[in-house]
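Encoded as structure tokens, here's the structure I'll be asking about.
Note that one protein chain is taken out, while the other chains of the complex remain in position.
Chain IDs A and B follow the sequence of writing; residue 1 opens each chain.
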Amino acid sequence: MAKSHSKKKKDINNSPKIGVYVCHCGTNIAGSVNIREVVDFSKTLSNVSIVREHMYLCSEQGQNLIKDDIKKEGINRVVAACCSPRTHEEIFRKTLNSANLNKYLYEQVNIRDQCSWPHFKDKENATKKAKHLIKSGVYRASELEPLEDRKLSVLKSALVIGGGISGINASLDLARSGYKVYLVERNPSIGGKMAQLDKTFPTNDCSACILAPMMVEVSNTPNIELLTYSEIENVSGHIGKYRILVRKKQTSVDWEKCNGCGDCSIVCPVKVDNEFNCNMDKRKAVYIQFQQAIPMKAVIDKKKCIKCKLCEKRCQVGAIDITKNDDEFIEFDVGSIVVTTGYDLFDPNKKAEYDYDHPNVITSLELERMMCASGPTKGEILRPSDGRKPKTISFIQCVGSRDEKTNDYCSRICCTYSIKHARLLKEKYPEIDIFIHYIDLRCFGKGYEEYYRMAREKGVKFIRGRISQVDSIGDRLEVSGDDDTLGEQISVVADLVVLAVAMEAPRGSKKLANLLNISTDKTGFFKEIHPKLKPVSTDSDGIFIAGACQGPKEIPDAVGQGKAAASAASSLMSKGEIDIEPLFAQIIEDLCAKCRTCESLCTYKAIKYTEDDKMEVDIALCKGCGVCSAACPSGAIKANHFTTKQVRMQILALTEGIK
Amino acid sequence: MKIVLNNTNKELVNKVIEYGGKRVYECFQCGMCASGCPVASDTDHKIKRTMHQVLLGLDEQILDKKAIWLCTTCFMCLERCPQNAGPTEVVFALRRISAEKGIIPEAQIEVANNIYHLGHAVTVQKGIKLREKVDAPPLTTAGANKKYIHEIQKIVDSTHAGLLLKIRKDWKPKGDDVIACD
């Protein structure tokens, strides 16, 4: 572990000569902050020797302004009053670096997000606040110290959590780049939701036909260690070296021996709802998840098994031992983590008005399974109540989407998948009357608009207006709604009602988020660090998210994100080491009494008492939050870049007020 | 009134296609047609609704009402329709279907009878007087000579228009015109 120490550079010997740079950001700042006034005010502050303004400070021209002042005017501290350090701090730090000034002698004041934007209606006070913040930045800058980045070694291996289409792509890309990949999947087989689909929009490719070869490639890639029927039990460590504990659930089947022949299932007398077919038919207590499963191995459902041992007797390779009960635990280290845990579907029982209890009210995924040749009806569309072919089908869109009572967001895929269903049904059964009740049709992807047009051409009827309720009338269903274009109430008497249910964050995502120390948004999906610029990064460095676990998305986007996350993880691991900011806590040993107050308070478990009677900070884990420093009774912990003196100066500046 | 969308006229849309509204299926009810329609705000002719009614097979709501005859055929909707669904062509198709059911407004009957009996959409005698007044050369078009009118009658008689437009042998044109007949 790198030891913390600071090297004094010659620039600190000079007394502070501060340059203040005020950015207009076009009219973003200048529109409501009086730049002239702010510039004049900044000139009055002590240690400030140059104040400049610029239309776009982050432009090359703007950066050169700062560089020239450092080189020619001897500026040794820089305060930029502009936008958010989140997006621009790195840029300006590099500016200082290229002018041979230590990059930590830079302070950024956000007078856009904190002044001009929120107070755009009150120019006077926006300007006043900008002055306050700049004063505070200047006072702090006077106390800044040069710091050096640290190197941290990074293991060249990755964990991918979730074996759906996004995780498969991330794993394959990482493995192809030469990294060792652990792919952990909760179900017996990889494939995810895509394995349950019949056809995929917008080209109507058979889902299995395009997915299965990738699944096979996963199992044939030596770099990928496939851990299915497994869950993440614990994660510790930090970027570059995470320690992972995986619980491999007990299958009671020795997968080394199992050849996937399926004889065990044939003899098993216990019938259980088949989750893969949305519980529309039965599987056995010992089963192979589906026909193209990877790995093609049997699993004993321990909760349902009656221990009759018929399977054990039948198995010709002697793979089954039903006395095996204990889960297996596997531990390994990885340099980075990619989370691709997918999604779950909205529970339509929560919209009771759609009468999901009725056998002929089904979800889209249930219809998808029915349409699939390997599904419960072998590809035939039949009313679950009596097995008769429906004459009229109504699709109800946005069930659990765009609804403040359930999920306020759009699930993005439902419009196009219902169109897909309608089209495929019309192609197979042109005589069936199909209605799609929508509120907006959001066919946003490449080729989707054409896909929608073809559905219209096939005579699918699109009715704009939410459906109020579904009622059972004899052996049929009355769908009551509104037709926006007609301006009238309408009703459809249907034989089958298909609910286009929303995509939701997968069950267990909160728990996983806690294990990984990453955030979820208010909808429960994992949160990216920046919605536009860092779509697969999380607030834990080295952990990336991809696919539907980040938010509803269709296959092309999930694949794209899986590949993006693989690329982000690769670029992190490729050098074998990374620079980390020295913004961590430092123990001043002479002052430390080893009371261990800090150890108990640290959220990140970054401070530990060592065997040689010392408190040690793990700089990879430390986030520099400063809790330890504030709590230390003997003032023995220095929070780099946020020293007591630096913070006090800021407080002083803010409490002194401005002229 | 609640509209039940089952058991509507499924043949309507095919008939509209057959009668000239070839791209009616393309309509996705964006409203571009209605938004530029010159008659929409003054009449019951709501072209966006009509397009949708065709797709739903609600024939009674279209054909039993006179709204489709209120179109000025300005082609603005057809010109601007982002899906090239051809709303004006759909109106023509609906008029043709409606005419087969015997629904045809008086003005259409009058114009058709004028053309059939006089060779022109308007009466001729008044025109000849006006021509004299402004020193125009003698009329040479169909209205000038019975043999031309007979030609028109003959070709119109080879179509169904006579029946559809209620062309009558005993037609009496307005004003001082006389019917050209044998």
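Following the convention adopted for this analysis, contacts are C-beta pairs under 8 Å (C-beta built on N, C-alpha and C of every residue); 3 or more make two chains touch, one makes a residue touch a chain.
To be clear about the criterion, contacts and distances are computed from a predicted model.
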item: Identity of the absent chain, which is to be given by its UniProt protein name, from "Hydrogenase MvhADGHdrABC CoB-CoM heterodisulfide reductase subunit B", "Glycerol-3-phosphate dehydrogenase subunit GlpB", "Amino acid ABC transporter ATP-binding protein" or "Pyruvate synthase subunit PorD"; value: "Hydrogenase MvhADGHdrABC CoB-CoM heterodisulfide reductase subunit B"
item: Visible contact partners (per top-of-document touch definition) of the missing chain; value: B
item: Touch with the omitted chain, as defined above, among B:Val4, B:Cys30 or B:Cys74; value: B:Cys74
item: In subunit B, positions touching the absent partner; value: 19-20, 36, 38-39, 42-43, 69-76, 78-79, 88, 92, 95-96, 99, 104-108, 110-112, 115, 119-124, 126-128, 130-131, 133-137, 139-145, 147-149, 151-152, 154-156, 158-161, 164-165
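Here, only the chains that are shown with their structure count from here on.
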item: Subunit A-facing residues of subunit B, complex; value: 1-6, 10, 13, 25-29, 48-49, 52-53, 55-56, 58, 83
item: Touch list for subunit A against partner subunit B, complex; value: 392, 433, 435, 441, 452-453, 456-457, 459, 461-464, 483-493
